[in-house]
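One chain of protein is taken out of this complex; the other chains stay put.
The first chain written gets the first letter, and so on, giving A and B; residue counts start at 1 in each chain.
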Amino acid sequence: MPEPHGALAQQFEDLEQQHESATLGMWLFLITEIMFFGGLFAAYAVYRSTHPEAWHNGSRHLDVVMGGINTAVLISSSLTMALAVRAAQLSKKTALLANLALTIAFGAVFLGIKAIEYHHKLEAGLVPGRFFTYVGPDLDHLQLFFLFYFIMTGMHAFHMVVGLVVLAVLVVMTLKGRLLGDFYKPVELTGLYWHFVDVVWIFLFPLLYLIGRHG
Amino acid sequence: MSTHSAASYLNASHGIASWLFTRDHKRIALLYLISLSLFFALGGMFAGAIRLELLTPKGNLMSDATYNKMFTLHGVVMIFFFLIPSVPAVLGNFLVPLMIGARDLAFPKLNLLSWYLYMAGALLAVTVAVTGGVDTGWTFYTPYSSTYSNTNVMATAAGAFIAGFSSILTGLNFIVTIHKMRAPGLTWFRLPLFIWAHYATALIQVLATPVVAIALLLVMLERGFGVGIFDPKLGGDPLLFQHLFWFYSHPAVYIMILPSMGVVSEIIAAFSRKRIFGYDFVAFSSLAIALLGFLVWGHHMFVSGQSMYAGLVFSVLSFLVAVPSAVKVFNWTATLYRGSISFDAPMLYALGFIGLFTIGGLTGLFLATLGVDVHVHDTYFVVAHFHYIMVGGALFGYLGGLHYWWPKLTGRLYPHTWARLAAAIIFLGFNLTFFPQFLLGYLGMPRRYHVYPEEFQVLNVFSTAGASVLGIGYLMPLIYLLWSLRSGAKADSNPWNAKGLEWQVSSPPPVHNFDQVPTVTEEAYAYAPADKGGS
Partner (left out) sequence: MDTETGLQLFPERASSVAGDVDALFYFLVAVSVFFVLLIFGLIAYFVWRYRRRSPSDAPAAIHGHLGLELLWTGVPLVLAMFIFGWGAKLYFEVFRPPKEGLDFYVVGKQWMWKVQHPTGQREINEMHVPRGIPVKVTMTSEDVIHSFFVPAFRVKRDVVPGRFVTAWFMATKVGEYHLFCSQYCGTAHSQMTGKIVVLEPADYSAWLSGRSAEPPAVAGKKLFDKLGCATCHQQDASGRGPSLLGVFGSKVQLQGGGKVVADETYLRESVLSPQAKLVAGYEGIMPTFTGQVDEEKLLDLIAYIRSLALPPAPAPRQP
């Protein structure tokens, strides 16, 4: 949250009120995010039910190994994020820094693997629009599947990038000696956001990568 | 307390920067007031162009392409950049902290950011008017918007998209503030109904706006990259866009009307000196409208080709949402019973609101009725109906609230006779403009028609005549309110003798609203001397 942490903002009576407001604000923000992704998932569901074959085929073009590794990487980053929150609460500066750095590293690995996957899709001619040069049956609907693949994973990656920027800010703040003990709130709120972004991936992975595998 | 305080929020600091970087909810409200008034004037000019063109059945004032841009810009500006922000951004921003005894909203910087997002979105969309225009209608229906239109759809959709975040942040701010920052003793059932209405509105803003954001984003992607999401040629489904769009845009109607209902509750109570009849029912009807409002989007699609059984479900839910609206109207009317009623300008707007909203609501039943909607859908009947709700309802509430709290906002009084006259002229002009459109719709005149068969001309002439009366009515408050800033009598802290925490601080209020946080010991609208206890 952009509010100067530590100091009590003038509109609040006490720190407790300020903290509660910040937490509620973050949860509301996450609800808007759920609605945003919800719209995408709804559109996905409609097209998957009208073009099951194309979805099945499209899914088989995705690299389930890379997707699986990325899932593991993200889950690990959630763990280090949770540990960072714990470290901030306990005023353990070194542990906080280490866990924030690990979270950033995991996030970067995830985006790196994602970039490799995107590159493979580009080479295979599976990026919708001008680059869609793939040859095969029922191309229109395959393209539609890949459109959803790119929009959904792209929106998710965008959220990851935002999260990485916020984490970097937290590292700077920690180095300046803030965020510890009573002032851990920004770490906790960033953690909420980070976990949310992970959960979105937990839905994306099976819906995109695994639906072509069950038969 | 009753004199004009020296250190009010208006003169505590000076210079452009002290306004553009303010975090004071009251100054942000005034920033919104100024920008909204400009966009309202702009939207009004587009409306004037439309009505002038429709004076004759042949399109002889402008080309059809120009006409299409006019009604699109009228809709886009009025809905996204005037009506949706109107009451919450101006009156809500100013009053929510004051009414609940808080020094500011929970997130003042976020509040300022909302205004900047709003301005960015609005200016982006309006530059479109200069650079080629946009002709999709404010509804952006696909595949016309995503594939076929040659106009500046991207920038307009991006403008609406950005302004949507402004709306989300305002709603988020209100919810947190109302939950966490009420003064001691101010329990939920002692809250003014204005607060209940804004709470319900904020819920919709937070839940529905992201969905239209994704719909607009998909349209932009489809246009930008030439891939079909809603284009049937690529297996896309144009109806899916309508579902996503109306999932937001129907609740958006309640974003526009609910805050005005809150305003009307305050005004009716103050000017009849009575507690609102059936307070609990009015409060919960706001929530009921907000929640049911999410489940009725499909009633915009009865003839679109959606399944007939879906039509049944959406129809029955639409009828259900009419009930809490009716409950409100009856309770307001009952509040007048045995009151002490004065006829100041805010009260005239509030009474006008009840009347016009009643007509708007009842004609909504026609559209919710499946068999009848088939005939009147996409005709001028719909146009008339939603103007009764949005202008007769939302705008009347906004103007009534502006007149009610003007002394608090500015510390000045306006000339009452002029204000009453303006309210009467706006009421007459409004009815003359829009009532004939019900008849036109029943006769079968489709909306968004630039040329039309001759037999519809007489009613169109009535409508255009009404629009000019309405235009004069809108100009009057602009003149006398601006005049009052310099020459109006100074207002004391409570010129209407009204109840509510906002009337206990000076007019205009001091920078941090309350030197000491007040403790609330009575329920809202405790006008009667013996009515001090809780409920």
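As a convention for this text, a contact is a pair of C-beta atoms (placed from the backbone, for glycine too) under 8 Å apart; a residue touches a chain by one contact, two chains touch by 3 or more.
Source: prediction; values computed, not measured.
In the complete complex, the hidden chain is touched by one of B:His74, B:Arg182, B:His377 or B:His403, namely B:His377. Across the entire complex, the residue among B:Ser37, B:Thr333, B:Ser468 or B:Gln504 in touch with the chain not shown is B:Thr333.
Of the listed residues B:Gly48, B:Gly137 or B:Gly471, the one in contact with the hidden chain in the full complex is B:Gly137.
From the options A:His56, A:His120, A:Arg178 or A:His195, the residue with contact to the unseen chain in the full assembly is A:His56. Contact with the chain that does not appear here is found for just one residue of B:Gly48, B:Gly226, B:Pro415 or B:Pro446, B:Pro446. Chain A residues in contact with the hidden partner, per the touch definition given at the top, are 51-54, 56, 137-138, 140-141. Counting the whole complex, the residues of chain B in touch with the unshown chain are 59, 64-65, 68, 135-137, 139, 141, 143-144, 147-149, 232-233, 235, 237-239, 272-275, 277-281, 302-305, 308, 311-312, 315-316, 319-320, 322-323, 326-327, 329-331, 333-334, 336-343, 351, 354-355, 358-359, 362-363, 365-366, 368-375, 377-379, 439, 442-444, 446-459, 526-531, 535.
Just so we're on the same page, only the chains that are shown with their structure count from here on.
Residues 2-3, 9-13, 17, 20-21, 24-25, 28-29, 31-33, 35-36, 38-40, 42-43, 46-47, 50-51, 54, 128-130, 132, 140-141, 143-144, 147, 151 of chain A touch chain B in their complex. Against chain A, the residues of chain B that register as touching in their complex are 97, 102-110, 168, 172-173, 175-177, 179-181, 206-211, 213-215, 218, 221, 225-229, 233-237, 240, 244, 247, 512, 517.
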